[in-house]
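Here the complex is missing one protein chain, while the rest keep their positions.
To keep things simple, chains are lettered A, B, C, D and E as they appear, and every chain counts its residues starting from 1.
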Amino acid sequence: MAMLHIVNKSPFERVAFKSCLDHALAGDSILMIEDAAVGATDGTIFSEELKAAMADKSVYVLGGDLAARGVSEDRMIDGIKVVDYAGFVNLTVENDTTQSWV
Amino acid sequence: MAMLHIVNKSPFERVAFKSCLDHALAGDSILMIEDAAVGATDGTIFSEELKAAMADKSVYVLGGDLAARGVSEDRMIDGIKVVDYAGFVNLTVENDTTQSWV
Amino acid sequence: MATKKFMYVNRKAPYGTVYALEALEVVLIAAAFEQDISLAFIDDGVYQITKEQSTDGIGMKNFSATYKALGDYDINKIYVEKESLDDRGLTADDLMPLVWEDEDDDWAEKPSIKIVSREEMAAVLAAQDVHYSF
Amino acid sequence: MATKKFMYVNRKAPYGTVYALEALEVVLIAAAFEQDISLAFIDDGVYQITKEQSTDGIGMKNFSATYKALGDYDINKIYVEKESLDDRGLTADDLMPLVWEDEDDDWAEKPSIKIVSREEMAAVLAAQDVHYSF
Amino acid sequence: MKFTVMINEGPYQHQSSDSALQFCRAVLAEGHDIFRVFFYNDGVNNGTRLSVPPKDDRQLQKEWSQLAKDHSLDMVICIAAAQRRGLMDASEAERQGLDANNIIDGFHISGLGQLIEGSIQSDRTVIFGD
Partner (left out) sequence: MKFTVMINEGPYQHQSSDSALQFCRAVLAEGHDIFRVFFYNDGVNNGTRLSVPPKDDRQLQKEWSQLAKDHSLDMVICIAAAQRRGLMDASEAERQGLDANNIIDGFHISGLGQLIEGSIQSDRTVIFGD
């Protein structure tokens, strides 16, 4: 049963994102929305932790939320996929369950 | 100009408490209210950092908030002072300014 | 109606925000729907079930006793993450003794709380159909 | 009325919550009161003044241009914490170039942003009379 | 697929309401069904008709109301959460002896059972909160 983990909190501000990574299993997907989008940036105090998770999990970011916070896509960690809301919906369909790390 | 720093966020949940400690100066006071009260507990992943700050700052906790979260006073870090709302008011009076680390 | 596995993920301290209380209100209603209900206490959520909570000083209602009633509604799968306790200097002894009576075992009183590792918690979460988080 | 030193402490990312926008609305009103105004951007607050914010994808108004207008109101003490930028992989080049025109220097355009260390930021905060945080 | 969506924060203060609104629109655009939208906690504040945001800002409460009308959505405000926060429809206001009500068209007030039933009947439950 693959799970979509939806995280909406900045990894620099709250423990929710870290907690999400600590509980996601291989094969799961993680979608960053709202303030969590800043977590897609490479070269941060959080980026190595997210890269490690990407070894066996897929990571997505909602493009609109990334752009709103002034982070251009060329600053992202390689391998993170940018989705729009249609892509968000598809992720909830493709995975068996969703969990929001609010 | 001594400052009262009011922090209301759990140190295990958000960066606000750490940020408060990083910006408080010697002689300042720090008051834990609401969810921040759990930060008064000794033997946590946060307690050594708070103890270090106590070398040159005074640390207080609102007793009602501590009790509400099931932390008894004998579990607290030595030297933290328990205050009630009257004590909270007095701290705002005794310090020249207050800053809330919301 | 179909039976699904419902997981209530509790990650926030009580009283500072309403989430713990309003999550509990959902759990109590859910009991009437005869679904498979589990509760997880992770991160600051472990403070929701500490014993000896007293709200006299903050003017709010102490709702912690309600967790003790969950066993009466056959809600007895309560998972608490050991790493979350450890980080906060807490142990199982700091938690309320939540129990249920096993009808199939001459109504023997049994503990509802299972202390699990983070790895076990991840597996428990993965086995659910619906994840409520507040 | 007396003149006080007002410090606006901005620690949250824009758009995810309303705090950045509603803090900015206070700053704009405050300009009319002829007080000594400073802004601090600490922690995720630094995202409030990143350049090239685009809100087309989220249906919200892009209010970042308003920060550029602060100079016109003689609000030109804008402190940004270097450690907060570093932790997020950002540099001064990622921020909007906020400027003001110095009446006493033939209206020369001067930068409003001062990148300061955490230690310097602590000293700046300590020198204020009123701290607004949202 | 059938979706139930829960929103736990009010409009403007958190992005949850915006995100959920865009998500619901995308669910419908992708050809899926929304079984129910459930507003809980401060989420109930999305259901007021007394909001008048600045002209150049989005009109969240009205946009939710319009979405409900356009797609005949079942949008439920939790009664217990609404009572704490002062969201009232005409009949509930009368029952409580209040002199006014403030709910906007498209929302209706009901119990928490509607959330559970929504998750049972739906293929996916997606939660937006703080």
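In the analysis below, contacts are C-beta pairs under 8 Å (C-beta built on N, C-alpha and C of every residue); 3 or more make two chains touch, one makes a residue touch a chain.
Note that the structure is predicted; figures quoted are calculated from it, not measured.
Among the chains on display, the ones the left-out chain touches in the entire complex are B, C, D, E.
The chain that is not drawn here is touched, among residues D:18, D:46, D:75 or D:115, by D:18.
Screening B:6, B:38 or B:66 for touch with the missing chain picks out B:6. When the full complex is taken into account, the listed residue touching the unshown chain is E:57, out of E:57, E:70 or E:105. Against the chain not displayed here, subunit B makes contact via residues 6, 8, 33-35, 84-86, 88-90, 92-93, 97-98, 100, 102. Within subunit C, the residues in touch with the undisplayed chain are 15-18, 58-61.
Listed by residue number, the positions of subunit E touching the unshown chain are 10-13, 41-42, 45, 48-54, 57, 61, 80, 83-88, 93, 96, 98, 100-102.
As a convention for this text, only the chains that are shown with their structure count from here on.
The chains in contact with subunit C as well as with subunit D are A, B, E.
Common neighbours of subunit C and subunit E, by the contact definition above: A. With centres computed as the average of Cα coordinates, no chain lies farther from subunit E than B.
Counted by C-beta pairs in contact, the busier of A-D and B-D is A-D.
Taking the mean of C-alpha positions as each chain's centre, the chain lying farthest from the centre of subunit D is C. Put simply, the chain nearest the middle, going by average C-alpha positions, is A. Separating the CA-averaged centres of subunit B and subunit C is a span of 28 Å. With centres taken as mean Cα positions, subunit E sits 38 Å from subunit B. One simple way to say how far apart two chains are is to compare their mean CA positions; for subunit A and subunit B this gives 33 Å.
Multi-chain contact residues of subunit E, defined as those touching 2 or more other chains: 8, 15, 19, 22, 125, 127, 129.
Multi-chain contact residues of subunit B (touching two or more other chains): 12-13, 15. Looking at which chains touch one another, you get A-B, A-C, A-D, A-E, B-C, B-D, C-E, D-E.
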